[in-house]
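Yeah, one chain of the complex is gone here, protein chain that is, but the others are all in their spots.
This part shows chain A:
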Amino acid sequence: MNTRKILQTDLQQMVFLGMVVAMKIILGQISFGPTIVKIGLGFVGSVLLGYLFGPLWGTIGGGISDLIASAIFGDQGGFFIGFTLTAMAGPLIYALFLYNKPVKIWRIIASTILVTIIVNIGMNTLWLHIMYGLNFNAALVQRLPKEMIMPWIQMIVIYFVLQAVSRVKIKK
C-alpha cells in the first residue's frame, strides 16, 4: 500500500495536493540553523510535491505554492513570473528523479545538485539579472557561497524526510 493507493479518487488526490501545497508554503516560512547560514525548509515541500505527485501535478503544485505564498506573505522579490517558473522547476526535477522510484542516495544527490545548479544558481540569477538589471557575474559571486553549502545540508534533510515519508506510506 502506498499513498497513491490510499488516495483512491481524483478528488482526494487534488485535495491532498492542496494540503501539500499549504505544507510547502508553511515550511517555506520556517528556517533553521545559525544566522550565517539560514536554511529555509521550502525545498522539503518541493521534494514532497515531486515525490508524491509526479512531474505534471508536482510542477503545477509548485507554481500554485509560489502564487499563494506571494498572495499571503507578499513575495519578497515582488510579483514576477520568473520566480513562479523557479518554483515549478524544483518539483519537476525532484519528480523526474524520485517519483515512483525507490529512495536511493544517488537519486537524492543527483536531483539536489541539478536543482541547485539549474534552479537556484541558473534561473534565479537570471531573473535577478532581468528584473533588476544586475550584472550576471556579480550576482553569481553573491550567490555562490551560499549555494556551495546548502545542497549538502539539503541532501541530508531530504534523505531523512523521504525515509520517514516512505515509512508513512507503508504503515497506512
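Definition applied: a contact is a pair of C-beta atoms (placed from the backbone, for glycine too) under 8 Å apart; a residue touches a chain by one contact, two chains touch by 3 or more; residues count from 1.
Just so it is clear, contacts and distances are computed from a predicted model.
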{"item": "Undepicted complex member, UniProt protein name, chosen from \"Nitrogenase protein alpha chain\", \"CoA-transferase\", \"Ring-hydroxylating dioxygenase, large terminal subunit\" or \"Energy-coupling factor transporter transmembrane protein EcfT\"", "value": "\"Energy-coupling factor transporter transmembrane protein EcfT\""}
{"item": "Full-complex contact with the absent chain, from A:Ser46, A:Ser65 or A:Thr86", "value": "A:Ser65"}
{"item": "Missing-chain contacts mapped onto chain A", "value": "3, 6-7, 9, 11-12, 14-23, 25-26, 29-33, 41, 44, 48, 60-61, 64-65, 67-68, 70-81, 130-135, 137-139, 141-142, 153, 156-157, 159-161, 163-165, 167-168, 172"}
